[in-house]
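Note that this complex is displayed minus one protein chain, with the remaining chains in position.
Labels run A and B following the written order; every chain starts at residue 1.
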Amino acid sequence: MSALLNHRLAVPAVLIVLVALLPLVLPSSFYLRIATLVWISAFAVIGLNLLMGYAGQVSLGHAGFFGIGAYAAAVLPAQLGVPGIFAVVIGAVASALIAYLVGRPILRLKGHYLAVATLGFGILVAMVINNEAWITGGPDGIAVASLGIKKLLKSAFGLKVKTAELWYWIAGAMLVVGAWVAVNLVDSPTGRALRAVHDSEIAARVAGIDVARMKLVVFVVSAVYAALAGSALALFNGFITPDTAGFLHSIELVTMVVLGGMGSILGSVVGAAVLVVLPQLLTMFHDYEHLLLGLLMMVFMIFLRAGIVPGLRALVAGRGAA
Amino acid sequence: MAEFLQFAFSGLTVGAVYALVALGFTIIYNASDVVNFAQGEFVMIGGMATVFLTALGVPIPLAVVLAILGAVVVGLLLHRLAIEPARGASSVTLIIITIGASIFLRGLAQVVFDKQFHTLQPFSGDTPIVVGGASILPQSFWVMGGAVVIVVLLWAFFNHTLIGKAVLATSANRLAAKLVGINTGMIMSLAFALSAAIGAVAGVLVTPITLTSYEVGTLLALKGFAAAMLGGMGHPLGAVVGGLVVGLLEAFGAGYLSSDYKDAIAFVVILITLFVLPTGLFGRASVERV
C-alpha cells in the first residue's frame, strides 16, 4: 500500500479519481464552481510549490504572473481580436519571457531579499493593470469573452453543457496534467538537482550543478503555471479585476503552498482547497469570519508546521510505527 | 525650492512611520529570526485604541499609555501563543503564522472597534508652520521628533544597558548567548514587547495626520518590510534609513514624476539597489555553512 502511494504516478492517479468522482457527490453547480476554483488555484499553487518547496525560493509576487495570464485572456481578444485560445498561449509565453528576464537578476538574491524583490515585481504588474485603464479597464475590471467551446460542442456534437460543468472538466484536466508534469519534473535529473539546490546551494554548486540556471528554469516554469491558472480563472469567471494580480493574492498563493505542505504536490491541492472552501464555511460566523480565518491559519501552522499533507502523513506513519 | 522642501517634509513624515515599522521588523527579526507581518497591526492598535479610549472619556495621555500597554500585551501574547509553540518551524511557516495573526488581529479589531475611519486631535494645533516656503503641520514635527527620540532611546538601550547588550548578543549568536547564561526566551518576549510598543507609538503619533482604521496595518507592514529589506535585514540603522528613503522616494516620485506610479518608483529603486547590493544598503553578506 505505502509502496503504491509512493509511486511517482500515485498523485496524478489520485487526482484523476478525485476529479472524476467528485461531481457524483456535488449537489449543485455552486459546489461545482467551488471545486473548479480549487482546481484552478491548485494548478497555480503546484507551480509555486515547485519553486518554493523544491528549489527553496520564495516568491511574494506570483499573482503578478497570474494577472498577466488573466489579462492576456481578457485584453488580447477584446483589443486585438486574437482568438481566445491563442491569447492564453501568448499569456503563458509572455509570462515565461518576463519571468526569464526578471528572474535572471532577481534570483541572485536570497531569502527575504528575494521575497521583497518578487513582491516589488508583483506590485509593479498590479499597478500597471490598475493604472492603464485604456487597455485593462482599470480598477473596475474588464469582461472576458468566452472561448466559444460551449457553442462548438453544441454545433459539432449537439451537446448542451453548462458553463460550470464545462469548466469543472477543463480545470480538472488542467490540474491532472499539471500535477503529472510536476511529478515528472521533480523525479527528473533536473528535479534532483533542484532538491540539491534547496538543501545547500554551495554543496550543489560544488557537485557541478548550474545553480543559477536551475533556479531560473523553475522560476519560469512556475510563472507559466500561474499564467495558465490566471487565464483559466478569467475565462471561467468571464470578468476580472486588478486584485487578481495584487499583493494579497500573492500572499494567498504562498499561504496555500505552506498550508498544504511545501514540496508536496498533493499538499498544493489540499492547501488550495482549504483556503477556497474555508471562507465559504465561515460565512455563518458573519463578523467573526476573518478572526476565525486568521486563527485557523495559525492553529494549522502551529500543529502541522510542515503543512497539512506532510504533517498528517507523519502523524499516520508515527501511529503505524507505535 | 519651496516645492522641494514641501516634498521633502512630506516624505520624511511618511518615511518616519515606515522607519518605525521597519525598526519593529528588525528588532523581532534579530531576536528570533521571525519576519513579523503582523507588525502593521501594532500601529493600528496604537491609533485605534487611543481613539476609542478617548471616546470613552479617558484623558488623552492616559489613553495613549493604555493603548501602548495594550499593544505590548498583544505583542507578548503573539509571541507566547503563536510563535513560541512553533519554535523550530521553517521561516516560511513562521511568516504564515504572523500573516494569520495579522488577519486575526484585523478581524478582532473590526469586532472590538469598528470599520470607520477615525482621527485624533493634533497635539499642538493644526496651524501650518512655514519653512522656506513649505507649509508643515506641527504634527509632522511630532512624528519626526518622536522617531528620533525612539531611535536615540533604542541606541542607548542596546549599547548602555545590560539587557540591551543581551539582546544584541542573542541576535549575534543565540547558542553562544544561551551558553553565557542569557535567558533567550525572555529576550524574545522583550523583543516582541518592544516592537509592539514602537509600532503603537507610531500609530498614536501619526493618527492626527493620516487617520486610522482597522485596516491601516496591511499597507504599513508591506512598506515597512520593503524598507527594512532596503536597509539590510537585521540592521537597525538600515531600517531607519530604508524607511526614510522609501518615504522620500514616494513623495518626490509623486511630486516630480507621476502620482500614478509613485509606489512603483519606490519599488524600482529598491529592486535596483538590491541588484547592486544584494543584502541591502547596510546588510552584511551572509555566509552559508555547508
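Just so we're on the same page, contacts are C-beta pairs under 8 Å (C-beta built on N, C-alpha and C of every residue); 3 or more make two chains touch, one makes a residue touch a chain.
FYI, contacts and distances are computed from a predicted model.
Visitor: Quick one: the chain not pictured, UniProt calls it what, "ABC transporter substrate-binding protein", "Ni,Fe-hydrogenase III small subunit", "Lactate utilization protein" or "Glucans biosynthesis glucosyltransferase H"?
Guide: For the chain missing from the view, the UniProt record says "ABC transporter substrate-binding protein".
Visitor: Just checking the interface: what residues of chain A touch the absent partner chain?
Guide: Here the touching residues of chain A are 27-30, 33-34, 37, 130-131, 133, 138-141, 143, 164, 233, 237-241, 243-244, 279-281, 283-284, 286, 289-290, 296, 299, 303-304, 315, 318.
Visitor: Spell out the interface residues on chain B facing the chain that's missing from view.
Guide: For chain B, the residues touching the absent chain are 3, 6-7, 9-10, 13-14, 110, 114-119, 126, 128, 135-137, 206, 209-211, 213, 215-216, 219, 251-252, 254-255, 259-260, 262-263.
We adopt the following convention: only the chains that are shown with their structure count from here on.
Visitor: Under the stated contact criterion, what part of chain B meets chain A in this complex?
Guide: It comes out as residues 35, 82, 85-86, 88-93, 95-97, 99-108, 110-111, 218, 222, 225-226, 229-230, 233, 260-261, 263-264, 267-268, 270-271, 274-275, 278-280, 286, 288, 290.
Visitor: Could you list, by residue number, the parts of chain A that touch chain B in their complex?
Guide: For this pair, the touching residues of chain A are 52, 58, 105-106, 108-113, 115-117, 119-121, 123-124, 127, 131, 200-203, 206, 247-248, 251, 254-255, 258-259, 262, 287-298, 301-302, 305-306.
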